[in-house]
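All protein chains but one are shown in place.
The first chain written gets the first letter, and so on, giving A and B; residue counts start at 1 in each chain.
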Amino acid sequence: MAYSGISQKQVRHMLDTIGVARIDDLFADIPAELRLGKLLNLPEPMDDLSLQNHLRSLANRNHGTDKLISFLGAGSYDHFIPPVVDALASRSEFVTAYTPYQAEASQGVLQAFYEFQTMICEITGMDVTNASMYEAGSATAEAVLMARDITGRSKVLIGQNVHPEYVQIVRTYLASQPMTIEIIPTPTGTIEPSVLASLIDDQTAAVVIQQPDFFGCLNPVDKIADAIHAAKGLLISVVDPISLGLIAGPGQLGVDIVVGEGQPLGLYQNFGGPYLGFMAAKSAYLRRLPGRLIGMTTDHEGRRAFCLTLQTREQHIRRERATSNICSNEGLMAIRAAIYLAAMGKNGFFQVANLCFQKAHYAASQIVGIEGFELAFKAPFFKEFVVRSKKFPVDKVIHEARQAGLLAGVPLECWYPELGDCLLVAVTEKRTRDEIDALVDVFRKIGG
Amino acid sequence: MPVPQDRKYLKTHEWFKPEGDLVVVGITDHAAQELTDITFVQMPKVGTKISAGQSFGEVESVKATSEIYSGIDGEVVEINEELSSNPGLINSDAFNAGWIIKVRPSDTSQLEKLLSPGDYENFI
Partner (left out) sequence: MEKIDHDIKLLFEQSVEGQSGVNLPQCDVPEASVSEAIPSALLAATPVRLPEMCEREVTRHFTRLSERMMSVDANFYPLGSCTMKYNPKINEWAADLPGFTAGHPYQDVQDIQGSMELMYRLRQLLEEIAGLSEVSLHPAAGAHGELTAMMVVRAYFRDRGENRDEVLIPDTAHGTNPASCALCGERVTIVKSTPEGLVDLDDLAAKITDNTAAMMITNPNTLGLFDKSIKKIADILHQRGAQLYLDGANMNAIMGQVRPGDCGVDVMHYNLHKTFSTPHGCGGPGAGPIAVAEHLAPFLPAPQVDFVDGKYVWDFNRPKSIGKVRTFYGQFGVMVRAYTYIRALGHSGIKNVSDKAVLAANYLGKKLEPFYTLPYPLPCMHEFVISAEKQKDDHGIRALDIAKQLIDYGIHPPTIYFPLIVSECMMIEPTETETLETLDRFAAIMQRIAEQARTNPELAHQAPVTTPVSRVDEVKAAREPNLRWRYKE
């Protein structure tokens, strides 16, 4: 077996050193009646070549965004990934290292995480952030629990326009907690501050919003912040980091805890994972943050050095009183995001956001000009928008587009029955005018 | 080094020193050395009611946390603000400058039930 470091000949020598006759003797503590006594019912071992053929054939059965032109979003986007991200993040010094508990042997990644933390703070406009969460959904749930601990309150309000899966995850996490969840209705696509104000009371720990929201729309975050702050609750906002090149950062708008999905920052869509959750907050909540934090300090000679810090918040020290149970995080994904942001830089980051905005608005303007189609919501949007098909089943659009090699969008019916005639369309900087026009042609062919 | 004789103690390593009609509370030098360098002290807000046997705060080092328990009932009237910026004061001067809170006790007789300096020394 190619992965085992010990040859059959060496086994004898090792057994003699240990002083037992057979490897099996080392398993004597497992009661005989529990021992398997035979091989597991698994397939035969495979040679490397057969294994490659097998996996290649599985991969080839997929028709993903490598073969099709994708307008799918809803939390997973086909953004440009600079090749430098793959080249550097695949360095095995990063890939095959463990959590940097031994600071002196891990200065490289500690510095990279510190830089990641800095850049997440810069793009969100927040004070502090951790070195990653699993993904946006569970990070949202953790933010809600954090708000509960900070405020000592038991109610949370969540926008109907927050990603339905994130809402489901919050529900799952809170199922065993004495907390209530209320949904803020968003019939116009965005949260109406006056409607929100009527739902807030003195037990409201937090309001959870998404900006841009699940439908791609921009919400009046500043006014939402005023409403919840007036009741001394917290505002939690889920953000798309790419949008922050153009639209106001949550720090600027009064958000208390920011979570987000870092997938757009140089991560492949990968059928949903691994992704990169992030969480950032005002400095007052530093000691309530879950997850790992990297700090800059000095070594004993006074040289700049980095280490994990404020670990007393974490499970390995505080156990059942920890701020979270999170241990393994998304370290390598955070490295990818750090490389991505460094490569993009100030100008590239703005340009990507602007290209997304321009192309999405071009696509929307072309589609709404076609008989039978309109935008479902009037609110301003960033890179994603909802198209309502007034005459034709949404499935027809999806089907026709697929015939033309296009993934037209995500149908909304499974989460929002009232939006059964709607399609969520995302347009990233990768989509060329020709590709957008091809999508528009599909709509035109149907609409006539 | 003998522990100060002018106060009472708990087995959880807190000290309680009467000062006028207040009681000053801190942790012992022994506890501070066990914890190594203290990095953070979580203190209650002024006005908080605390009670005997209950934790009212926490001291942290890099790799450990330890709750601070009260031996008396009462109300917190002052906290040692200095500790926010200089938690190491507890390491360097646990019995004086490293005090943590001042309490207005609701029942001064509770002090009598706590460990005497001698008993505490025997304990450690």
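Keep this in mind: a contact is a pair of C-beta atoms (placed from the backbone, for glycine too) under 8 Å apart; a residue touches a chain by one contact, two chains touch by 3 or more.
For clarity, every value in this text was computed on a predicted model and none was experimentally measured.
Screening A:119, A:156, A:184 or A:375 for touch with the missing chain picks out A:119. The residue from A:143, A:227, A:352 or A:425 that touches the chain not shown here is A:352.
Against the chain not shown here, chain B presents residues 37, 39-40, 60-63, 87-88.
Basically, only the chains that are shown with their structure count from here on.
Centre-to-centre spacing of chain A and chain B amounts to 44 Å, using the average Cα coordinate of each chain. Across the complex, chain A meets chain B through its residues 287, 311-312, 317-318. Touching chain A in their complex are the following residues of chain B: 39-40, 60-65.
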